[in-house]
Each structure stands twice: as structure tokens, then as C-alpha cells.
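Notes for the one structure printed next.
All protein chains of the complex are present and in place, except for one that has been dropped.
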Amino acid sequence: MRYAKPNTAAEASALLRQETGITRILAGGTDVMVQLKAGLVEPDLIVDIKHIGGLRDITPEAGGFRIGAAVSGAELGAHAGVVGLWPGVVEGFELIGSTQVQGRATMAGNLCNGSPAADSVPGLVAANAVARICGPSGERDCPIQDIPVAPGRISLAKGEFITSILLPGRPERSGDAYLRFIPRTEMDIAVAAAAVSLTLDKAGKVVAARVVLGAVAPTVKLVGPAADAILGTSLDDAALAALAAACSAACSPIDDKRGTIVFRTEVAGVLAKRAALIAYKRAGGQK
Amino acid sequence: MALDSNNKRVFKVVGTRPPRPDGIEKVTGRALYGADVSAPGMLVGRILRSPHAHAAILSIDTSAAEALAGVKAVITAQDFAVQDDSALRDVQENCMARGKVLYDGHAVAAVAALTPAIAKAALKLIKVTYKALPHVTDVDVAMRPDAPVVQAGRSFENVPAGMAENVTSQCEFGHGDLAAGFAAAALIVERSFTTAAVHQGYIEPQACLASMTADGKADLWCCTQGQYHVRALCAALLGMEASQLRVTASEIGGGFGGKTTVFIEPVALALSRKSGKPVKIVMTRDEVFKATGPTVSSSIDVKIGMTKDGRITAGEAHLRYSGGAFHCGTIDMGAQAAFAAYDLQAVRTLGWNVLTNRPKEVAYRAPGAPQAIYAVESVVDELCQKLGLDPLDVRLKNAARKGTKSSYGPTFDDIGLMATLEAAKAHPHYTAPLAPGQGRGLSAGFWFNFGGNTCVSLNINTDGTVGITEGNPDIGGSRAAISQMAAEELGIPYEKVRTIIADTSSLGHNDITDGSRVTFAVGLATIKAAQDAIQKMCARVATLWEIDAEAVVWEDGCAKPSGPNAGQFPPMTLAEIAAISFNTGGPIAGHHEFNADGAGVSFGVHLVDVEVDRETGATKVLRYTVFQDAGKAVHPSYVEGQMQGGAVQGIGWALNEEYIYGEDGRLQNAGFLDYRVPVASDLPNIETVILEIPNPGHPYGVRGVGETPIVPPLAALSNAVSRAIGLRMNRLPMSPPRILAALSAKR
Amino acid sequence: MVAVTIWGSLRAFTDGRAQVEVEARNFKELLDVLAQTYPGLKPQITRGVSLALDGRIYREAWFTKIRSDSEVVLMPYMAGG
Partner (left out) sequence: MKTIHVATEVNGDNVEFVCAPDESLLDVLRNRLGLTGVKEGCGTGDCGACSVTLNGRLVCSCLVLGAEVEGATIGTIEGMARADVLHPLQQSFIDHAALQCGICTPGILVAAKALLDKNPDPTDTELRYWLAGNLCRCTGYDKIIHAVQDAAKKMRTV
């Protein structure tokens, strides 16, 4: 195994493209190091992207923020601007692992690990966030929801890696929230998860919504019918019940050591309901 | 001495909370644990493990591994002698499989190499040809006549004909007329329960450093609860004489019973013997879960009858335990402990140990008792609920007390159960209001506690300080407690005493740190060693004063004339006597060696409040109080620590911890991530109430306290959850999917 | 003579009796006489037994004295964590 720490994105991309063996990108390392320890992967090349200019920056852009791919959870959580605009995205990210893991983990890493249970991804998809990807043919932008394709697999081509994620600006009276279910209070992988992002009109009715589920399908799942269930409502009980039902209907989970199909299906709806209420409150809605 | 049994002894040091002697080393990172020592020229040992739950080993080809540059030794079971003794044979075969692998993670070969990378590469070059065999991991399935046979011919003579071959032993306890008892009951409740295997979860993985020289002498450094036991097992497995093997116990990063046997130590010694170099083996966490010992898993039926006013008329339990692929006697303990908290006219327990394709069970805090008492205390609680009775009143009404013929046979002497129950009843926790959705549960718990073989030396240094050499690894502050008892007995300040733990060559045999025995038995030996030294010091002083030795007494750390008739002499302090010891006959030391008896049984009662999220099945522990009889708490902080730590391990067992097996018989969650021990944010403060009902078998009244606290949480949590959701839970762990499924079934 | 209470599963080897009378002054004599009188108990005695004498448990101590009025209960060999 070789370890490289390029100073530019182009250099990193070239290293990744030229390596014929197995490559891994190292940002926070909180997944890669576990895979190394478990012997799940024996990379020929590890590319540490933390020394690439700009990758540790959080920059305002178009009313939103561009988050460098090497920004850790602890750094993002300390950024008042991002926390104020996209609290649901930040809380999802901050739920990953321990304080120690937060000191290193990155959203781009969480995304590229390809886990359907990745805590930061539902919030990013709900936020319509866009990844900027550097590759052999230059830069391209890609919506977050198009990056995971299957458990452990992502759509990036050889030589490509994410350099930043753009969290867009958003209208007034908007809010988002993320909830996951774990058996303990910390340190677990999500058994089911839901992110809700919504915008209200002055009367407190939902005029735009995105509902995304985690850990209940091979990839995170944007659930259109769930958003439709709350559009035009003030999250009355009937709307919430419809939201929960739509979420449960969209689940196609597995039985495993972390939870059962029945449990995940039912709890996904419960979490969506609860997350919607938090997002609603954050958007200024009165309940 | 004025004998007034109503006057409790007034202690000066015992009962105080001095700093532990190893404190600074441990808070500065200087303390040396199993993996923290190295030797010049040391090799790295690694173990190859079975990917199968059950398979015949057709062949093992180690030639490619041996040929790899940097590999210095490769071993298999062929490098260990075949043992005649069945217990030793099990230990050997658990350390290194012979002929068959019996569980996922079972060791099949090991290498010693220059670096971890070479060792890892070498493991990949060992070719093992397996023939997969049908496996069984569930205790109830393993009892069926058609179940795959884990090991044939292992049944004891007490197993009735016709039972499945996996059943290795049967036991039965109890007394009285069950039929008459049940006939007298107003209500009989009969329920079945299961508990999952759980791991001790010590944070320090097993680690050792072995160094054997060509003349067959060896040194072994390892983290263990019993260096003498390690010596005995390793010497037998390697065909060594005990005197040639010196075992030093490192500081130990948790054991809870799990470090009472050997796994890697004989392997490291065999690799060192073969390579001629020191070899260090450190287990990974994955290996710890897969290949060291968890508890038994269990399946239990309980039937209890009660009168309308809450008198238990009869109790019966059938217990099926599986301690993995080898025989284990834990069922005997569970079947004896099940009804120990009750004064019963009619009681019967029947138990079986069953083989399954799982790692060999190793003791975990009060081994066997938590499962059995969980089942009994759950049924008692259900009876109370159905009869509209207060669960504490019912327990008070039926509690075992002095003079009760215990469910396992002997008659109890002074025990603290009544006092513990009364303390729980008087505590504000018991009457604090509960909100809707919340539930309160309680359970009693019991453990036998042991004494055992113990050996202590106590040296009076010439500067008036005292050194104690004992042989039991200190897991939770026992060096402090032992120093306290020595200081108390000698009448000197705690700071003047230093206790160290000897290697196997420096002190005679000591049983393992187990059975909650150390503060009791080593403490007792220390007191007696101090008395031995005192006697010698009094004799020296008598010679100096030219009076009879009997005319000198020891008080407040000084030798004094026993009375006016003995003569007028100013008292001599220990330091003064020590200073002239070379002139009065040489060094002064006290010793005591014995097989300690008189360990008093221990009872505890736990109270817990929980809140259950009915939409997700998640349980939150809101409040927790532990009441326990410590006999006499030598260092109350560490007694509280045992009570709190045991309670939290029990909470983990009740709510989330379990060994999860796939269809393929492989362990699915061999890591802290998915094994789910409680983390700090899961828990409230754990309040403690120490009762002190002196143990008549110890001069200070000390009882063991370490194991009992893990017993009550299982039923306390189950009863609390059951009351919170209005449904009786009967399966551990009560993980959220199980609680939600129970609630859904009700809807 | 001392009355020894044995545990249930050993009754198969003592003609069904839960309590047997033996002539013994200490633990060792007790075990020897039991093994002699009821050979079926031998395997368990070899594996290990504990002795509860007036409520106090002894694991190996052969020369523990037994009085004729002592409460004597045979138990399996105890192990802890």
C-alpha cells in the first residue's frame, strides 16, 4: 500500500486514475480505517485529500453554503450559518459516531461509503444538495440522490472524487429535520431514518416538501407520495398519518442484526411524522 | 476483650474511602496491561480461525506459511499433547481445534512472525480443508432428538436415557410436596422465558507475552483473573512442570469472569517454544467476541402458585442452558439460585446443560443466576399484578431469612434480604409518582459468594511501613481494600501499607479472582497474616521487656503491657519495633495460608423506572436504585462501584446485548458497534444504598459484593417494561423490535 | 451418624433417598463413605462437590469437622465469575 497526499484536486484525480490496483480516498478515514482493520479491503493506494486547497472550507454561495469534502462534523457543527440554514442536514451529520468520530468524519465520506443507513445522506437529499465532483475530464456537479446506486456502490467513475457539497439557499419559512432510530442513544447505525425538508406559506401551510428515508431500501429513498401527503396541509393528524403511511409503503428493507422488515417499515413512518413536525416548527409553523 | 455482641466494632480505616494505590498509574497511562509490555526480539503471534460453525478438519497444510520469509513458527493442535482429563481436554481443544471445529471463530492454527503484516500473510497461506457439518446454535433445537450432535459421548451418568446426545448433564434441586403446594394456591402462573448469550464485554482484549527458553523454562505475562490457574492449565497443556513456568498477571482491563481461563496463553507458549523467541499475542475485538467465553443462553419454564394474600405455595422451574460446544456446570448454579430469595415449603428446579455450536461459556458475574432469577422474578411480579398485591410486600412476606431452609438445601445464617427489601420499601424511589407510559419494576437477586485457597505474606519493613504480597489480580480496587484491612488490624495509617500482586513464583497458590472472593478471602488472610506479625512483634517486645509474651497486647498500633501486673513500660509502636528488628531476632513477617470458608451469601434488590416509546419500542431508563447487603463495606466507593457497574451490565443484558447468529451458524455482531453495550448517554445516575448485615464468617463482617448486582436488573427491567406497556415480556433482550412486535400483536 | 442431604439428581444413585445417613467425622470421610456405599455417586464426587455444613459452604477442605447434629448438605462444586 502507498499513501499519497496531493495538494491539488487534479493531482489527486490523476493518482486515482493511474493506479491500476485498489484505491481508497482518505478524508476523515472513519470508514476506510475500519475496513482496513477488518481486512475487508487491502488498497494499493490511499489518497489523502485533506491537503487539497479549499477542501476544508465552508464558503457562502448563492444563498447557501459550499462545504469542502474534508470538513469534519465538528467543524460543520460549529458553523452558525450552516446550522441556521440547514439544521436538519447538520443534525444528521452530527449523529454519525462518537465525539471522536465527529472530529474526523466528513459528509462526502459518509455519502461515498454507499451505506443505505448513512446518517448525513437523507438530509442532503431532502435539501436538494449537489456534489461537485473532480475527475479526469474536469469538474461536474451531481445531485446527491444520484450518487448512491446500491449498498456499498456509488455512481462515481474511476478517477473521480467529491471535492465539495453545495447546500443551496432556501426560501423564507423553510425548515428541515432528521431523525433516526437506534436501539441505544448513541454509537449505533440507523435502523430506520427519515429526513424532511419543507417550506410554509404565511398561513402555515406546506407549499414545498421533500421526504427522504434511510436504512429502509438499498439506497436512501426520496418518497414523492410522502411529500404529496403533507403539501397544502398544516400537518394535521390526517396529513401526518398519510405521511407515515406513504413512508411505510415506500419501504423495502431487509431483516438483519439491526432490525426487522416489520420494525423498519413501521418506524420509518413514525420517524417521518416526528421529523416533519420538527421541520414544521423550525420553519416557523405554529402547532 | 469485652464481648458485647450488640456493640458493632468501631473501625478506623475500614469503611473510609482512601485513594487506591494504583490510582496515579492508571490516570496517567503508566499502568501496564496485558498488551503493554514487549520483549527484545519479540515475534507477533496470530491465530487462524474457523469460518464454519461446525466442520470436520480433513487436513491442515502449513507448508506455504512456514516457507514465507519472516515466519518463525506455525502450530496446530498437533503441537499440544492429547489430554486424558476431560476438563483439560476441553480447554486444549477450545484453544486449538482437534479434528473438528465446533463454532465460528474456533482456533485451528497459529503463526509467529517478525511483523503483523507477515503474520497476516502467513495465515492466508495455511490451507485448511473442511467438511462442513450440520450445526445447531439454539438451545431448544439442540435438545431435540434429531438435532445435529455437537460432540458425541459427552453426557454424564446423570442424564436419563432417551435425551438428545447434546445434553451433557441433568441436575435437580428442591424440597417439599409440589402437588400439595400448587393445590393450595389461589393462582398459578406458568410462563416460558429465553435469554440470549451475552459477553462480559471487558474493554481490554486478551493479551499475553510468552517467552520459553531451550531448557523449558518459561515466563508468561498476561491479563488474567488468576495467574495460578493460568499456570496450572498451561503447564498441563504444554507438558511443563509448574515450577518452570512463571506467570505474571498484568494490570487487568476488566474480566467479570471472562478472564478465568486460557485462550491464547498456551498458544503463545507453544509458538515461543517452537520459534525460540518471545511471542506476543493480542486478540482483536472480533476474536474476543467470537472465541472467548460469553454466558450461557437459556430457555426456562417457571410455574409458581400464590395465595390471595401473596404467600407463595410452590415454585418449580425447568432450566435449559447452553454453554456452547463444551460441557459447562453453570446450570447447577442457576438451578440452585433460582428460588434462593424465597422461604418455600415446596420448591423444585430441574436443569440441563446442552451443547451447541457456540464458543465455550466462561463465567460472567454470578454465572447462571441472572437467567434463572429473571424467570422466577418475572413470574412473581405477574402474580402480584394479577392478584393486585404490592410486589415489595409480597417479597417481604416470602423472603428467605435466618433459619430458612434454602431452595438449594442449606439453612441460611444471618442474611440481609429482609433488610434490603425494607430499605427499598422505605426509599423515596419506591413511592415516587410515575407518568403515563412509565413503569416501575423490581427484582431481588442472590449470589452464593466463595472463599477459596488463599495465601498472603505481610512484611514489616524496618522503617515501620508494611508490604503485603497477595496473589489475586485487582480488578476493581481490591488492593485498596486489602491495605485498609491490614492497616486496621495493625493499627497503622493506610498510607503506611502497600499491597502488590505476586507472580506465581513469589507466593503460594491463590484461587482465581472469582466468586466475589477477594475482599472476603484475601482480606481474611491479610487480617490473619497481620495477627501473625503482631504475635511476633509482641514476642520481640516481651523479650525486650523481659516479660511473658502473653503479657504484651497490641492496641492502636503499639505493643503495650497487658495490665498493671505485666509491668510499667511505655508502649512501643510498630515502627519502633521494626527499627530494631535486626537486633531482636531478624526480619518480621506475617503469613497466612488457608482454604477460606465462611463466605456469606449476598442479596440485593433493584428498583427501576422506565419509559417505553410505544411507537418505536425504545426503552429509556429513567431512575435506578440498587440496595445491597455488603456485610461490611471496606471501601464504600468501590462497593458502590460494583453495585453500579453490575446494574449497568444487567441493563445492557435486559435491553440490547445478545449474540446474534445467522442461518449459517456464524456470529453476526462480533464488535462493539452491533453488540451494543450501554453507553453513558443511555443511563441515569445509578443510586446505591449499602446495607451492612455483618457476615458471621468474617471478623469485620465482610461479604463479597461483586457478582450479586448483575442478577436483579434482568427481571427489574422486564417487570418495569411489562408494567409500562401492559404486556408481559418473556424474552431477553427486550430490543425495540421485540417490544414493538409485542405491542403490534396486542393491537 | 450424620444425615446428609443430597441434591435431587443424585437420588438416582441412593435408592431414591434425598437424605442418607453415614458415619463420618469430616468431609473426607463423608465423601469416602458415600462413594463406597453408593458407587453411582463416584463420578460426581470425582468431578467435584461442595459441602454445606450448618449453612457454610466448603469446597475442598477434607478435614472440616462434622458433628452428628450438623446440617450437612452436599452441593455441586461451586464456581464463580
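We just call them A, B and C in the order they show up, numbering each chain from 1.
In the analysis below, a contact is a pair of C-beta atoms (placed from the backbone, for glycine too) under 8 Å apart; a residue touches a chain by one contact, two chains touch by 3 or more.
This one's a predicted model, so the numbers in the text were calculated from it and none came from an experiment.
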Contacts of the hidden chain among displayed chains: A, B
Touching the absent chain when the full complex is considered, from B:A578, B:A647 or B:V702: B:A647
Absent-chain contact - pick from B:M163, B:L389, B:L434 or B:V679: B:V679
Residues from chain B at the interface with the omitted partner, ascending: 17, 19-20, 22-24, 26-33, 35-36, 38, 117, 200-205, 251-256, 282, 284-285, 475-477, 635, 637-638, 640-641, 644-649, 671-673, 677-681, 683, 685-686
Residues belonging to chain A that touch the chain removed from view: 1-3, 5, 26, 28-30, 33-34, 36-38, 46, 48, 50, 72, 74, 97-101, 103-104, 185-187
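Methods note: only the chains that are shown with their structure count from here on.
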From chain A, the most remote chain by mean C-alpha position: C
Intercentroid distance (Cα basis), chain B paired with chain A, Å: 44
Centroid spacing, where centroids are CA-atom means, of chain B and chain C in whole angstrom: 26
Chain C: positions in contact with at least two other chains: none
For chain B, residues contacting two or more additional chains: none
Touch list for chain C against partner chain B, complex: 5, 7-12, 18, 40, 43-44, 47, 52, 54-61, 64, 71, 73-81
Interfacial residue positions of chain B with respect to chain C in the complex: 156-158, 170-175, 200, 256-258, 260, 329, 332-333, 336, 348, 350, 363-367, 408-413, 447-453, 514-517, 595, 597-599, 697, 707
Parts of chain B lying in touch with chain A, wherever the complex brings them together: 120, 284, 286, 615-618, 655-656, 660, 668-669, 672-674, 676, 678-679, 681-682, 735-737, 740-741, 744
